[in-house]
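The complex is shown incomplete by one protein chain, all other protein chains being positioned as in the whole.
To keep things simple, chains are lettered A and B as they appear, and every chain counts its residues starting from 1.
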Amino acid sequence: MKNRLRRTMMFLNAQKASLVKDAYIYKPDSIIFDLEDAVAENQKDSARIALYNALKSIDYKGIELVVRINGLDTPHFKEDIRAAVAGGIHTVRVPKTETCEDVWAAEKEIEKAEKEFGVPVGKTLMMAAIETPLGVMKAYELAKSSKRIMGISFGAGDYVRTMRTTRSPEGVELLGARTQVVIAARAAGIMCFDTVYLDVDNMEGFADEVRLIKQLGFDGKSIISPKQIAITHQIFAPTQAEIAKAETTIRAIDEYARDGIGVFTVDGQMIDIAMLEGAKRTIELAKASGIYEGDLA
Amino acid sequence: MINKAGRNIPEEFLRDGVEVFQGQYYLHDKEYIKSSPTVRAFVDPGQEKLVTDLREAIVKSGLRDGMTISFHHHFRDGDYIVNMVVEAIAALGIKDITICASSLGDAHDPIVRYIASGVITGISTSGIRGKIGDAVSRGLLQKVAYIRSHGGRVRAIEAGDIHIDVAFIGAPTADAYGNARGKGGKSDCGVLSYSMVDAKYADKVVVITDCLVDFPNFPPSIEQVDVDYVVVVDEIGNPKKIANAMLRFTQDPRELIIAEAAAQVLVHTPYFKDGFSFQTGGGGPSLAVTRFLRPYMEKQGIKMGFALGGITQPMLDLLNDGLIRTIVDAQDFDLPSIASVNTHPRHFEISISQYANPFNKGAFVNRLDFGILAALEIDTDFNVNVVTGSEDGVLRGAPGGHVDIAAGAKCAILVAPLLRTRIPTIRDRVTTITTPGESVDVVVTDVGIAVNPKRQDLLAVLQKAKLSLPLRTIEELRDEAYAIAGAPEEIQFEDKVVALVEYRDGTIIDVVRKVK
Partner (left out) sequence: MLLKKSAIAGTLESSDVQIRIEPGQSGIELFLSSSVMNLYGRQIRATILTTLANLGVENAKVTAVDKGAVDCTIKARVECAVFRAAEIKENLPWGVRM
């Protein structure tokens, strides 16, 4: 499904048997099975076969299943795609994308695999991971490169080095890339996700970063430990005040729209019919976060 | 004979009034005459109790072949007492001894050679692990072993089912006349709750300390009037293993998921109101539940009336922050708890009889609202196994206070992961029953929560509650475990019974057979 909740996308080393079998208990919105950086060069085949078997046997209970394939400059990505599509993967994440050609190269293999394994052509979604300055510049094109692209993701890993700077707690060196990715995603009408936070023991630093990227407009964040899930969901959940405002907006628009009025004031607040979509999204998010106690359908 | 838990107890063990398990409250109102020790009057004030060494204490105690000795386990994995005493007994050529311990653990592996050589021929214990558990499971112990809960051990001693000839009581401090405390020395353990019944019912009582203090060592956990001999040794145990410097809340995400759900279950029951009582242990699960409970208590202005059990820092924090009114303590797991007991005006040491003995006139477990308990295995009748390993049927656990708490608590909550590597915790049938299903109310796993069908009242409130995990039947949980791991085959045992699992009231709830 192209549009769904993706507040947390948890990376999982496909090669690690103990983690794969019941990762769903941690309830991330998406699981990204990693065949790339987490897996040693001489274990790529093993990770791929483990992924395929996990997809075929384990019930992940509605969590979105994503695979991070190896780079397009490696000998692995084609077989990665075959294994994943044959296994029924929902989404293919392409690393280090810079140009539309990158996306199309992967898409070509995905379509081939869909045909080979009897998957409806076009069903498998994609996401483009942006990890370089050029990728950042091309973010909008990448976002529009294919109908399969459900989102773009910013990965800070090597980016900072290429930018000739270092990571700081406030993340000012990433601001340009982050905002560029969000803008591109919104202009293209797709979702956007922020990079991983490596210090799994620093929950305060992590929470600060989640609050920042939420404020910037990101839909979610890449996660590397189950410990990071609950707090991310909490931060992304609307506040009771936001929920109340959304309810007021929806009810008021419903009432006034019947009379053909598009802009009006309620309790001193100006409400515009264009705000309906955002208000609905807030209620949906509240419901998904398990905190909605109202009665709006 | 098949007992009420569905287990077959061989007739040969049902003599001399021993019955099969017939329900958790079957023996309510039973009347019995308590057993009593043979006491040697210590009239002459010129006599001393201090002896030069352990050997002399054993000789003077009159220990003979065929007798029963006893120990507590307040020193946990740091205990030196059991090994020291057994070695000394063997050196004296004494044999055919029965050990009545409150628990045995890995620290006691060295006594296996004395089991093999016939020095030790019988064991009564809660915990039975490591090499000892292995030896008993392989049939090396001459007599059938007795697995008893903490409350059950006290009952057995007071009712005379087991008679202690010589009690050996390790004490962090003792004076020369035998007043013993769990504090004030170099290997403190806080309390001496497990040995209080030993001191009152054994014929001879030997206190062993590594820190002799001035008389009177008051207030005593073990009283001078019950003590025959006092021995000073170099070390009673390893202080680092007796008490943890600090027990931390678990960070394991899976344990936290379970603990959070358990706390949610707890706060939605009608028993969660001001003055509620809660049993705590030193283990990950119950400790983590405490952490999740606190916000609910603070938000709703609910204070704990009393906390019962093994005590750790997090409970002290609640006490010091005014969220708990009273702590009753039968074991301390860390240094802060040791410091607090009998010092803080609302932190009290109690005996194991007061804690969990079913045959006195009402123990603390009877007043308990909530107990959070772990489990190795749980079956679809909610029976629990905490004593034999799933993969091989070898003895490697302990009923401890599990059975007592489940029987007493208004809401007994079991917490466990659905699977441990490939082994399902929830299954058709447990290898050994220690805790009967009728005493278990709710099971919380990392994938779902199951309520005992006998508790439709709890099911009704939980169905209306917002829980982080779904409500499932116990069969659905088993199915989910089997879907991932496959249905396990049953372990095959030989016919020979190596241990009896005695329910807290003295009836036999299950037997453990020799491994193949």
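Operating definition for what follows: contacts are C-beta pairs under 8 Å (C-beta built on N, C-alpha and C of every residue); 3 or more make two chains touch, one makes a residue touch a chain.
Quick caveat, the model's predicted, so the values are computed rather than measured.
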{"item": "Touched by the hidden chain, restricted to displayed chains", "value": "A, B"}
{"item": "Per the touch definition above, residue among A:A50, A:I110, A:M150 or A:A252 touching the missing chain", "value": "A:A50"}
{"item": "Selected from A:G87, A:G151, A:G171 or A:P238 as touching the chain missing from the view", "value": "A:G87"}
{"item": "Which residue of B:N8, B:S36 or B:T421 touches the chain not shown here", "value": "B:T421"}
{"item": "Residues belonging to chain B that touch the chain removed from view", "value": "390-393, 421-423, 484-486, 488-489, 491-492"}
{"item": "Touch residues of chain A, complete complex, unshown partner", "value": "16-18, 20-21, 45-46, 49-50, 52-54, 56-58, 78-79, 82-83, 86-87, 117"}
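Note that only the chains that are shown with their structure count from here on.
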{"item": "Gap in Å, rounded to a whole number, between the CA centres of chain B and chain A", "value": "49"}
{"item": "Residues of chain A defined as touching chain B within the complex", "value": "18, 21-22, 25-26, 58-59, 225-227, 229, 290"}
{"item": "Chain B residues within the chain A interface of the complex", "value": "251, 253-254, 257, 418-419, 421, 446-447, 466, 468, 483-484"}
